[in-house]
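All protein chains but one are shown in place.
Chain naming follows the written order as A and B, and within any one chain the residues start at number 1.
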Amino acid sequence: MKIIRLEFLKLKKKTRTWLGPVLVFWLMMIAYPLTVEFLQEKLEVGFFSVLWIAILISMMLATEDIFLEDFNDGTLEQIMIKTSSFSTLVSVKILTYWIFVGIPISILSFIFSFGTTEDLALSLMIFPLSIISSYIFLNLFVMGNALSLNKGSVLGALVTMPLALPVLIVLGKSIIAIQLSINYLGFIFLLLGCLSIIIVTVPLVVSYIIKAHLE
Amino acid sequence: MFEFAFNSFYEAIYMNGHGIYVWSVLAIVCLSLLVFFTLYSSKIKQIKKKLNEPN
Partner (left out) sequence: MIKKFIHQFASPKTYLFQVNKFYNYIFFISVFIYISSITWGLLFTPEDFVQGNSFRIIYLHVPASFISQSLYAAMAVSSIVYLVWRVKLAAYLVIAIAPIGAMTTFIALISGSIWGIPTWGTWWQWDARITSTLILFIMYLGLISFHNSFSNYEKADKLLSWLVIVGAVNIPIIKKSVDWWSTLHQSASITLTNKPSIDPSMLYPLIGSIIGFFGLILCLVLLSSKNQILIREKTKSWIKDYV
């Protein structure tokens, strides 16, 4: 509990880190209807693709310097020596980021989805999808950023984004499932299955990666 | 099993209009292999040459 509170407070102070990606997401969602002005009546056609990509990019931005500050000032080294379970710390960090960035973005997804499609049932179904996918993307980009710790976030994104693409495919298919009223829950469980594997493995892998950086 | 599948050399090249696809793929495969073999062989030669140079 102490670690959670500490990470919570640390992130709360770094307004740019959590507010920035949320605002970028907001701007991207505003930019979408502006760029397809001539299609105003058919906005929902491409809306969901833009939504998933916007979530993906926002999560990439959110994790940009997740370990960098701690790495540069030696905090990571200290934590590594002191804390027996480094992976717990990583999980807590990801959870905090998800609470600060993932949940607000999911709420915004619901609002924008409702605003664009005017379909409450559909928008309510989008909410759990964005909640789960944002957590998955966060985990993946955290790993990418751990890999390219002091080499810039582009490199990390480059190597981990291919792993996120299958999730995007599933998200795309789940929209079709919602529209055709078939097997929506199946897709939710598929994403939850992926998440449960990722949630366990990513913190472990990240802790090994950071150890490799510090050695 | 080992019968020539075409009636003439021209037919084998043309392949009922599909020859352009088949032979271009063959050219790409051969070219890629050739480039990589040449590249690595020359790299190895260069390193060996450098290592042989007196310091």
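For the reader, a short list of remarks on this structure follows.
Simple rule for what comes next: a residue touches a chain if its C-beta (ideal position, glycine included) is under 8 Å from a C-beta of that chain, and two chains touch if they have at least 3 such contacts.
What you see is a predicted model, and the numbers here were worked out from it, not measured in a lab.
From the set A:Met28, A:Leu163 or A:Ile188, the residue in touch with the chain omitted from the display is A:Leu163, counting the whole complex. As for the chain not pictured, it touches chain A at residues 143, 147-148, 151, 155, 158-159, 162-163, 165-166, 169, 173, 201, 205, 208-209, 212-213, 215.
For chain B, the residues touching the chain absent from view are 1-6, 12, 15-19, 21-22, 24-26, 28-29, 32-33, 36-37, 40-41, 43-44, 47-48, 51-52.
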